[in-house]
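Notes to accompany the following structure.
Heads up, one of the protein chains got dropped from this complex, but the rest are sitting where they should.
Take a look at chain A:
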Amino acid sequence: MKSSRFDVTVLTLGFAFLYIPIVILIVYSFNASRLVTVWGGFSLQWYQTMWSNQGLMDAAWVTARVGVLSASVGTVLGTMAALALVRYGRFPGRMIFSGMIYAPLVMPEVITGLSMLLLFVALGVDRGFWTVVIAHTTFTMCYVAIVVQSRLLTFDRSLEEAALDLGCPPVKTFFRITLPLIFPAVIAGWMLAFTLSLDDLVIASFTTGPGATTLPIKIYSQVRLGVTPEINAICTILIALVTIGVIIASISTKRTELRRLQDEHLALRTPA
């Protein structure tokens, strides 16, 4: 089918709307001029100053640690929640439990952040690194639960029954059979949780304290004093990281698909 001029126009406008701001950000991160809106030639100097900007680097390190910790804890909890929801049929309070798992998805971040803040104040906990980790764990675990739950719904339970039948106790069956098979979903959940934690500004700013400034908070506070090319540089690096992640993910799914097709051909070619 020939694409009409209309289609091409719409597509171009759509992509332009999505990507021009990002392209501008990347281009200006290589700007030699200090002024954000004036092009002064190509330069890598902002990447150098970024490395020596201690505040920015500290924030990046805090964000990375918060992301890894909260995503990992959230993945364990979320996977357990998904198992409970899918496997244990109708236990008392199932509806409430499943509602409570999904609530953070639709809850405005401001409310989640504020309620966390009130909780920490009420408990007399000093806000800082660990309070951000706890807050991020609570809101990322529901995303993990959803991703893992959808995988578990299509999981053939007779595989677990077969393992039990062959003499494998339930806990071992989970680690030998169930977990390896749902692992891609668990990893996807972890990556989603990590990304959500990485770019969260609202909840982090409610629950953080002195000495635990995350990157989004740092960027936001610096931008209020004026956009510097350094910010452009660190944002470009973030974009690069995310892009590489997406590319790796799509290549690996392509590969698995390709392998599945090859396996099917192999099965067809061999006599029964």
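Convention: a residue touches a chain if its C-beta (ideal position, glycine included) is under 8 Å from a C-beta of that chain, and two chains touch if they have at least 3 such contacts; residues count from 1.
Definition applied: contacts and distances are computed from a predicted model.
J.: Assign the chain not included in the display its UniProt protein name, restricting the answer to "Peroxiredoxin", "Na(+)/H(+) antiporter subunit B", "ABC-type multidrug transport system, ATPase component" or "Spermidine/putrescine import ATP-binding protein PotA".
T.: For the chain missing from the view, the UniProt record says "Spermidine/putrescine import ATP-binding protein PotA".
J.: Touching the absent chain in the whole complex: find that residue among A:C168, A:I187, A:L201 or A:I237.
T.: Of the listed residues, the one touching the omitted chain is A:C168.
J.: Given that one chain is not shown, which residue among A:S4, A:T37, A:Q54 or A:S158 touches it?
T.: Only one of A:S4, A:T37, A:Q54 or A:S158 touches the chain omitted from view, namely A:S158.
J.: Touching residues of chain A against the unshown chain: what are they?
T.: 156, 158-159, 161-170, 177, 180-181, 260, 263-264, 266-268, 270-272
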